[in-house]
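What you see is the complex with one protein chain gone and the rest in place.
Here is chain A:
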Amino acid sequence: MRSAQNQGSGAIKKKMNGYVGFSNFPNQEHRRSIKRGFNFTLMVVGESGLGKSTLINTLFESKVYPTKETEVETPARTGVEITSVSADIQENGVRLRLSVVDTPGFGDSINNDEAWRPILENIESRFDAYLAQENRVNRSKIVDNRVNAVLYFIRPSGHGLRAIDIEFMKHLHTRVNLIPVIARADTLAGREVETFKARIMADINFHGIQIFKPVSDQFDDPETVADNKAIASKVPFAVVGSEKLVDREDGTKVRGRRYPWGVIEVENEAHNDFVSLRQMLLRTHMEELRDATDVGLYEAYRTQKLLALGHVQDNGVFREFNPRQQLEEEERLHGAKMGKLEAEMAAVFRQKVQEKEGKLKQSEEELHSRHQQMKSVLEKQRLELEEKRARIGTGMQQQNTSIDVVAAAHPGEPVQRMPSKDKKKRGFF
């Protein structure tokens, strides 16, 4: 048996003859996790006024986040802040330490260049903190505050993604689980929602942005597979949040928003996708989000970081070490990396050239039209001046002749200058 295991070629499958009891292991795991409690860090990103705080409070059905109903004036904000709020909530004996990271100021300035940078830096610093803890001598107490998911709020314009949205997502999708949501979806009617979603997904796919979607693997039962598919088809979720209860027509109270023309119910699937978002985020895929953060995103970050720091993998640990093969492997990887870098740079260069060209062309057109305008204005002025000059010229001539005549008619009197207009009327008296 041992030799078979050592060769690593498929363990021998044995059948059980009686009840041993290790099938109780998941229950033990379950009890232990409940004792420990869970940890979840959620980041919300979006312009102010899109309902971020309201949605968080609606999702967790408690005032996790103070809403800004009483705020009077917008504080003059420059740049993006990162603030964090934590809440310990409990349900059925399960404790959850929920942290919500907010990013006020994102997208609110006139110039939002690099608004994503402080956010990316914050996420990476959390990875760094975890990495540092992992590398400690005593690792018994590790605090995990890595961001498990980012809810990105999209404005319900009905058209498509904006430049700032795409830029943000492109810079962050390899570091976090991105979940885009359409905010304030109560202003999009029927068909508009579908076209908007289709357009957003087209943009996302075109730019190769990775967003978090429920996927099913071979171990899932058909019901789960169907559920996952249903949720995945609604991405990005068009949501509406509300902390207030309103009365429906039949007298029941539901969470919603009351308008003069009707009541939108938060938990009504025909009205918006809130239920699907909640299902995915809290009820079915929370663990997957945490797992993806730990195993996928964090590990990728760690590898990149360590390599950048100059760590070299010591391969002496592995039995099957073949130095020559290793070298070839490394060379290939390196070549691939170089090629990718080059391609990226070429793409960026092309894009910049395109942008610059566009801008230059536009300013050229502007300058040209302005030039034309100025030319025509100058031309007009010149003509006017010419006319004036001509007028003054003849006027002076006439004045001179009239003075002579008057001087002759009335010798001794001071000559009065008359406006050339009146000259004709005067006559010789």
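Of note:
Convention: a contact is a pair of C-beta atoms (placed from the backbone, for glycine too) under 8 Å apart; a residue touches a chain by one contact, two chains touch by 3 or more; residues count from 1.
In this text, contacts and distances are computed from a predicted model.
Per its UniProt record, the hidden chain corresponds to "Cell division control protein 11" from the list "Vacuolar ATPase assembly integral membrane protein VMA21", "Cell division control protein 11", "1-aminocyclopropane-1-carboxylate synthase 5-like" or "Retinoic acid receptor responder protein 1". In the complete complex, the hidden chain is touched by one of A:220, A:387 or A:404, namely A:387.
The residue touching the chain not shown here, chosen from A:31, A:63, A:117 or A:207, is A:207. One of A:20, A:110 or A:309 touches the chain omitted from the figure, and that residue is A:110. Annotation: of A:162, A:213 or A:234, A:162 touches the absent chain (contact as defined above). Listed by residue number, the positions of chain A touching the unshown chain are 47-50, 68, 71-74, 76-77, 108-113, 115, 155-164, 166-167, 170, 184, 186-187, 189-190, 199, 202-203, 206-207, 257-265, 268, 270-271, 351, 354-355, 358-359, 362, 373, 377, 380-381, 384, 387.
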